[in-house]
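One protein chain omitted, others in place.
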Amino acid sequence: MLEPRFESALALRGEPTTTYVSMREITTRGMIDLRGLTSDRKFMAAAKAVLGFDLPKAPRTSNSFGDVKVLWLSPDQWLVLCAREKAPSLAAEFAKATENTHALAVDVSDMRSIIRIEGEGSREVMMKGCSLDFTDADFTPGYVRRVRFAEIAALFTIVDASTIDLYVFRSYANYAWDFLLKAARKGSEVGLFNGR
Amino acid sequence: MLLVTCPVCHASGDETDFHFGGQAHVARPATSNPEGISDEQQREYLFTRINPKGLHFERVRCDRGCGKWFHAARDTMTMEFKAFYGITELPPDHVIKQAKGAWAEYFTMRMKKQK
Amino acid sequence: MTGKPYRLTEGGSRIDRNSRMTFSFDGRDVQGFAGDTVASAVLASGQKIFGRSFKYHRPRGVVGLGSEEMNALIGVGADARHEPNLRATQVEIFGGMVAESQNRWPSLTYDMGAINSKLSRFIPGGFYYKTFKWPQAFWKHVYEPIIRRAAGLGRAATGCDPDTYEHMHLHCDVLVAGGGLAGILAAEAAAKAGARVVLIDENPVLGGIADLTAGMINGECAADWLKPTADALQMMPNMRVLSRTTVVGHYHHNYLMAHERVGDHDPALLAAGAPRQRKWKIRAKRVIMATGAIERPIAFANNDRPNIMLASAARGLISRYGVSPGTQGIVFTNNDDAYLTAFALQKAGVNVQIVDSRARPDGDLVKRAQEEGIPVSLSSVISAVAGTQAVRAVKIAAYRKGQGRVITERKVDCDFIAMSGGWNPALHLWAHNGGKIRFDDSLQSFRPDTHPDAITAVGAANGTMSVAETISEAQAAGEVAAKSVLKKAKAAKPAKIEVKEPKRGALEPLWFAPATGHYNEGNKHFIDFQNDVTVADLELAQREGYESVEHTKRYTTLGMATDQGKTSNLNGLGVLAEATGKTIPEIGVTTFRPPYTPYSFGAIAGALTNDLFLPVRRTAVFQWHTDQGATWEPVGQWRRAYTYTGVGEEKHQSITREILSVRNKVGLLDASTLGKIEIKGPDAAEFLDRIYTNTFSTLKVGRCRYGLMMNELGFLSDDGVTVRLGEDHFLMHTTSGGADRIAAWLEEWLQTEWTQYKVFVTPVTEQWSQFALAGPQAREVLEKLEPDFEITNEAFPHMSFKIGKLGGFPVRVYRISFSGELSYEIAAPAGYGLSLWQAIMEAGAEFGIGPYGTEALHVLRAEKGYIVIGDETDGTTTPDDVGMAGMVSKKKTDFLGKRSLEQSELKRDGRKQLVGLLTEEPNDILPDGAHAVADLKDKPPMKMIGHVTSSYMSPSLGRSIAMALIENGRARMGETIAFPLAGGKVMKAKIIGTVFYDKDGGRINA
Partner (left out) sequence: MLKPRYSIFSLARNAMNYHKDWERAWRSPSPKAEYDAVIVGAGGHGLATAYYLAKNHKMTNIAVVEKGWLGGGNTGRNTTIIRSNYLQDPSIAIYELARTLYEGLSQELNYNVMFSPRGVLMLCQTQHELRAFQRTAHANRLAGLDCRMITPAEVKEIVPIINDDPNCRYPILGAYYQPRGGTGRHDAVAWGYARGADDMGVDIIQNCEVTGIQRDGNQVMGLETSRGVIKTKKVGVVTAGNVSTVMDMAGVRMPIESLCLQALVSEPIKPVIDCVVMANTVHGYMSQSDKGELVIGGGTDPYNNYSQRGSFASLEHTITALIETFPIISRLRMLRHWGGIVDMTGDRSPIIGKTPVDGLYVNCGWGTGGFKAIPGSGWVFADTLANDRPHKIAEAFSMERFTEGRFIDESVAAAVAH
């Protein structure tokens, strides 16, 4: 029988050796785009029933339990992260649980590519591509935000002090990768965050 | 490079993270009364614009952020933002008071309607 | 003096005498020390001429010390790395550097262009407006080319820039522009109070001109006292210091642009991967402007000769580079400050005397000059300069304020002149974004006044010339700035600072130093050196009525050179004021515009060049297309396969092959770029009825429907097939280019107009790879793909869809067609896209399946008369224009664009209507966009009645076909119309319906 073979957008790109941060693609993560109204008790309860925890209500925050994490995207939109193979069933669970209320859950695991940027310079490299202040006190682990990065739409989460996950739409993945290769080129360090 | 703050998600960012949608508070006649719209009304709705030198009211979308539309009150000479407010709301009273000319007329008219 | 005449035996705070380096200037090897600039090293070598002026090609030397330099402009680097118009006073030398002078031919010392200087009497300011008018054609073909060749300064690089650039964003509490005494102390105060501070300075080392000031701080000279503080700043965790960086612009909401020259001074850095330059985009809560002041030249006869420089420049050459401009110097001044230069020169063993236009200067420095035995001529001016390629002597004359011409003169030999007309605060940043400025009589210059943004000026930039005042002003400003942005600022204890500085005598304005004969009788008193604007030019402009300062500027080009008037604007105003009897504020100033100093386009563009210039969006099959020799068509930011040209195949051949394989066998198209939007909610159906011209609330679950969208003007904006996944759940397809636009369009209407609707809109374009499997044998291929659902025509009819599996692939299959053939669009998650594509190709192999590109698709759809938004429509096309009035609902009370269709112009008779065309000669292909005419004439103008929107050679019909928008087209069926083409050829074509192929649609439903 026909066997599907999964291929990520950056499958052909090796891990770079020319950069002062490490970069790799995360391909094992499933994503579900969840829409619903925070004001809708039924919906919030249903979401909680499926997740086992509350959807984050505060802008640019995330909640997680076990291997499921939920990113706040908008007052009525969240991105649910889980194991890739788990995404279809989880999406179905959401659909079922929210049957009787106004909601939309779509498995979008293939819509975005995720690039993990690791190293002391990771925030600095981000600041070469977007206008946010990555030294801001709010930018703590769990922080999530949509931005314009190197002229394209992106989403990032702060994983820890020196690690950032950058989400870009799949068709832009190679462009974002090439930009990062240039921005993080060894010798182009700004040193903005060396102990500062 | 204007510094904009979204009143919905309270994120501040460069103007390039936002999308500007032109004059605020332009009513679409067809929504309330699809029949009997004059050509003049249609022109007013589609083309005639309040274009003040000074305080102006416009629509903005938190394009790269939460994706929500909102309103901004901005001085077109100094570029200073006087207020950001919800897409279904009117500006704060103290800003309405600063409105001049066509905008002042508009808000007085709106206030009357509300009463 | 040493054997090398101009390099002094000691001194030179900037240079390292232990590290010699050699570079070339105009092909000649020049020796210098690490830390030298091209200016200091070349002057040290004895050469005084650096370039030729813009208009008269007069020989010119160094005038300034830094970015204010207007004469010594040089080109640096070879070929693709050549950079013109650099200021020699700023360019740091390195071993092997290649530099050249500019705007001269054949050489600096002998320049043909200098003929202009002889003709100068005939070419006053604005002369070109008065002549070169006859004969008409001569301007373009004779006069202008000559002017163009003579004008322009350096030459551009050749080829692509091999170096890289980048941007860096930065946010801070306090940005301090300028790293002199004021800047350093302001930054220190702000940082000590706990603020995040960025200190930016354009020089390689901090300190500004502290080394050129007279003040003693705590018993040390200012520079020595300042150094430890400057060094300490670098260590502070909440401080960032950027050197070799210029704050070039101040923009709305305290947004600043700074330009860092990262690797220009050191090729090794570039080799190690550093960008050549970096642009900083900085958002500051507060800005402190400590940009110092710029010294003014004095307008005296032939004041542009090589080796006539600013007093501060002469002083700086000695103290920073251990270079003396000459052996016999004259200091010409109207203020006390220049006396310091005289002292420095004398200390260096140079013979110097002072010419002071003032009658009774009473400052401490004047007294000191007398004590030190330096000859001082008061109430005197320089009235003439001898020497063309270098100063040989001057004439000194007695002077009374307002005197028109001088009577008695005495000659004094000298080989350089140091001049000072006072200092102008460098308030450019202040003015960039609307800061007000006011005139200060004691400075005879403008200084910062009020500003709408959170910005403060300190020190010389604020017109504060005393060291003591500068210190207190700067520290206060730093502290206030910090406090204004911090919740609680740390209390910093002010260090005890004692300042001793000489009492300054008053400056007396000297805008123009008279000569024998009137200024406007041939003497050249230069105001703008680089653009060769003289006092006479300015007065001519006034006389001719170009009175507004902007008119004077534009008519004479005053202040329009590469220094943007740093040293000339105020002197110009002074001259105008005297000429018109107005005050300088009455004359007014021209607008200060960014940048403060010019910076490279490369730095402005940053990293987004070459491969990064605009993203290329790739589908999951992108690499496969590439490997199959696809040529590309950009669609929005996507690249779609245009056609797959095989070996030994021409494009038109491969396109034909692709079309025929779809018509006769089966083909596969990558349609992944089509927009896909999930729409769900209790009001979804009603919402779609508002968006589309036709009705979707009546669409049955499990079925698909083609929809038309108009904008509010009543013109077609997008189209596509929308399917009903559930009672309240739809999936909308849009055009590839329309995907983002339409998603935003839907959100906008939901959020801003129909806020009562409960509808969610989620774009999912990128989630799916989608392929069109089209052709008479599509069903056989689909069968082989192991569908877990019925695919018979009855179970799976046209305009319906299935959700299920093909083998292990989770898929959605839509039976829709844009080719007119039996067609299935198969969608699978993008991660499986490539393997699904390959699986289909394998399954189709036995049926002769082939991939087809966008061009084949366009021909296929044209044969069926399907429109393409953007080809058949152009943004002013209504549904009726393209014969789709039937798709505009009569029942629905309101939908987008409905009302505009009632506007008289949109419903008038005689609008252009879409028709099919068959050329009389089947092999004639009408050119895209060709226009038909009402009646054929032998030459234009001819009345046009419409144009071709699509035109192809149709392999299926074996002849050419076309669609066109023609006035009253539908009423002209059967009529033959004429298309006059370029070169006299006329094509005639018969008007028919738009469907050329399979009119009854049997094949789609097969």
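First chain written, first letter: the chains are A, B and C, and each begins at residue 1.
Simple rule for what comes next: a residue touches a chain if its C-beta (ideal position, glycine included) is under 8 Å from a C-beta of that chain, and two chains touch if they have at least 3 such contacts.
Source: prediction; values computed, not measured.
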Practice item. Just list which of the chains on display the missing one touches. Key: B, C
Point to revise | Which of C:S40, C:S53, C:N85 or C:S835 contacts the chain that the document leaves out | key: C:N85
Study note, to complete from the structure: Given C:L153, C:L558, C:L731 or C:I840, the correct residue touching the omitted chain is C:L153
Study note, to complete from the structure: Contact with the hidden chain, among C:S736, C:Q913, C:S960 or C:T994, goes to C:S736
Exercise for review: Quick one: say which of C:L8, C:A214, C:L242 or C:M257 touches the chain that got left out.
Suggested key: C:M257
**Study point:** Omitted-chain contact residue, chosen from C:S383, C:S717 or C:S819
**Key:** C:S717
Review point. For the chain left off this view, which of C:R405, C:K483 or C:R554 is in contact with it?
Key: C:R554
**Study point:** For subunit B, the residues touching the chain missing from this view
**Key:** 1-2, 14-16, 19-20, 22-23, 39-40, 42-43, 46-53, 56, 58, 74, 76-79, 101-102
Exercise for review: Just the residue numbers, please: which parts of subunit C touch the chain that's not shown?
Suggested key: 54, 77, 81-85, 121-122, 124, 127-134, 136, 139-140, 144, 147-149, 151-161, 249, 251-252, 255, 257, 281, 432-434, 520-522, 536, 540, 543-548, 550-551, 554-555, 557, 562, 564, 591, 593-595, 598-602, 604-606, 608-610, 613-614, 616, 633-636, 642, 713-714, 717, 735-738, 868-871, 873-876, 900, 903-906, 927-931, 933, 939-942, 944, 947, 980-982
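Quick note on the criterion: only the chains that are shown with their structure count from here on.
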Review point. Between subunit A and subunit B, what's the gap in Å when you average each chain's C-alpha atoms?
Key: 33
Practice item. Provide the list of subunit C residues touching at least two other chains, using ranges where the numbers run on. Key: 281, 283
Review point. Taking each residue of subunit A in turn, which ones touch at least two of the other chains?
Key: 77, 131-132
Practice item. Sort out for me which residues of subunit C touch subunit A in the complex. Key: 164, 166-171, 196, 237-238, 240, 269, 272-275, 278, 281, 283, 607-608, 611-612, 614-620, 623, 638, 678, 680-682, 729, 758, 760, 762, 764-768, 785-786, 806-810, 828-836, 839
Exercise for review: Could you pull out which subunit B residues touch subunit A in their complex?
Suggested key: 8-11, 13-14, 16-17, 64-68
Review point. Hey, which residues of subunit A end up touching subunit B in the complex?
Key: 59-60, 73-75, 77, 131-132, 145-148, 153
